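Got a structure for you, written out below as structure tokens; questions coming shortly.
One chain of protein is taken out of this complex; the other chains stay put.
This part shows chain A:
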Amino acid sequence: MNPDIFADEVVTHALVRDVALPRGAGTLALITLDNGHDHTRPSTFGPRGLTELGEALDAVAAREDIAAVGVTGKPFIFAVGADLKGVPLIGDRADAAAVGRLGHDVFRRLGELRVPSFAYYNGAAMGGGVEIGLHCTYRTVSTGVTAFALPEAFLGLVPGWGGTYLLPRLIGAEKALKVVIDNPLAQNRMLKGPQVRELGIADAIFDSADFLEESLAWTARVLKGEVVVDRPEVDTGKAWDDAVALARWNVDGRLHGAAPSYVKAIDLIAAAKDRTRDEGFAAEDEALADLIMSGELRAGLYAFDLTQKRAKKPAGAPDAALARPVTKVGVVGAGLMASQLALLFARRLEVPVVMTDLDQERLDRGVGHAHAEIGRLLAKGRISPDKANRLTALVTGSLTKDAFADADLVIEAVFEEMSVKRAVFAEVEEHVSAECVLATNTSSLSVTEMAAGLRHPERVVGFHFFNPVAVLPLLEVVRGERTGDEALATAFATGRTLKKSCVLVKDAPAFVVNRVLLRLLAEIVAAVDEGTPIEVAERAAAPLGLPMPPFVLMGLVGPAIALHVNETLHAAFPGRFPLSDNLAKLVASGKPGVYRPDLTLDPEAVEIFAGGDRPSTEEQVLDRALAALADEIRLMLDEEVVAAPEDIDLCMLLGAGWPFHLGGITPYLDRTGISEKVTGRRFRT
């Protein structure tokens, strides 16, 4: 690891202090990993920190007077792995290989001491933080640990400081693959302390109240032979191979080889059972070097940075101090979307939410739906009875809009039709204060047009949620031509309280996510209209590793909505968003998509799309789709729909679930040369 590349490393120090173990068990050299900051800046391993740790371990290894060595972290943080800030700057494979080697050289000493070593996982442990403990002879974990993971594959790496070799040999391939593969694939799921113990990664678990003391007491008992650590024997036979085969099948089905990190991690685990330590660690070094030089890793780190930083500080948002407090919310409409929104606002803002509808029966159903959902949360133990009572009381219904008189924000979720929405806002404006923000949940209509004719058009903003609204983290906040800073700041503040990542979007047709998705879909549908079999078109995008094939996505959102957005975009950009007669016919047929419930193709739907005579190959479809994406994104940036390509990527990551290894999409289009070929230049330099 070249320290020059990691110039601004926040060094994690290895503080060594002697501890007199209870029961006369001797002296333990306790190493505390601490970067000198509080828990909001977790400790990481860069070249200087690793070197310091290596020196500390050398000094400890030379001592004859100690009975054991322990490793723990600063309060609430054990260690969260490699310092990744410098990794994208590595331009040389030798430097990349040095990253893996230095980590191994330092960490492995913990497993090769004259005396036993103990890791005390006192707090968050990720990546290299987990791995340093795997090198130790024994491990304890605190009940207070809420984040324990090997997320490397998610970012585009492998747990290459011993993780792929040591973990399966400790707990077996099946459980190791859960940690190394399944959890990163599941939106980077984290383990908690009790699970770390159940998986057998930790040998003992202690309450966070006196975790270190009890870990040291346990250490003394282990050293005195009063506690014998009994680990189940690892099956290195068929069970190992079966687990590896299952993981391969799973990853292939999900990613179609798109993310090399997962495949490499499985390869390493597959081979770990027959390798020596030296061979295992050397293989990890090679894998790390390959991956660090890969575009997928750089895209992954870029995406991670976007979701961690840019998502929290939206580009172009007005001064947060301009935001007005929201103490009551109105929801116009009582349909399914309206109910979901009402519940989301009640849960996150904890203020009264009034739903309105013209029809008592619909209103009762809408409020009832929200109340029933609260009941389900209660039944699942997600909320307490008191909380359920509170939320139930917060969500009410009214047939008249005078209930909005003291609302600070009213959102409409009525039929997606400009005249209807304009009429709704005009009526609402009769009842609310001059400052009340009016938000529209439109997915494609113009916010500017919707505001026209109101007394206070500056109060209108677009609030484009993604279905299911309780789950998907993206909120496109749309600024109309006349939207004021106060209303916009209030919208951002509200979005943040709703725990959404907000992206500022100009009032442009279909905003960001739908426009990008529909352009992709339009190309694929056009290829099918021309005679490409649906199966071929579906497979074409597989190398990207998107969450689902295009026609499956169409089924999920519904062909009618897809058609509606397509029509909006066609009206704006007829050349790029042609109308598919076949799609219109599919909608007219009332079918929920081209698939039957068992996910086989519906022959009648296939028949609707039949008749083309210019079929394309998978490669041709993909080339055409990617070219269309590059073209559309370039146009969106030129139109200033968003501030930067980073915002497009953030939208696709969070609103469409596009994968980290693509970095959203622009890093992929740049890396593959498509953006330059199609638009004459890269998106990002």
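Keep in mind that, in the parts below, a contact is a pair of C-beta atoms (placed from the backbone, for glycine too) under 8 Å apart; a residue touches a chain by one contact, two chains touch by 3 or more; residues count from 1.
Everything that follows uses one rule, which is that contacts and distances are computed from a predicted model.
One subunit of the complex is not drawn; among "Acetyl-CoA C-acyltransferase", "Heme ABC transporter ATP-binding protein", "Membrane protein" or "Methionine synthase", its UniProt record names it "Acetyl-CoA C-acyltransferase". Touch with the chain omitted from the figure is made, among A:89, A:209, A:315 or A:358, by A:209. Residue-wise, the contact with the chain that is not shown comes from A:217, picked out of A:10, A:190, A:217 or A:454.
Among A:5, A:30, A:136 or A:678, only A:30 touches the chain that is left out of the view.
Screening A:72, A:582 or A:616 for touch with the missing chain picks out A:72. Contacts to the hidden chain, counted on chain A, fall at residues 15-22, 30-32, 34, 36, 72, 75, 207, 209-210, 212-213, 216-217.
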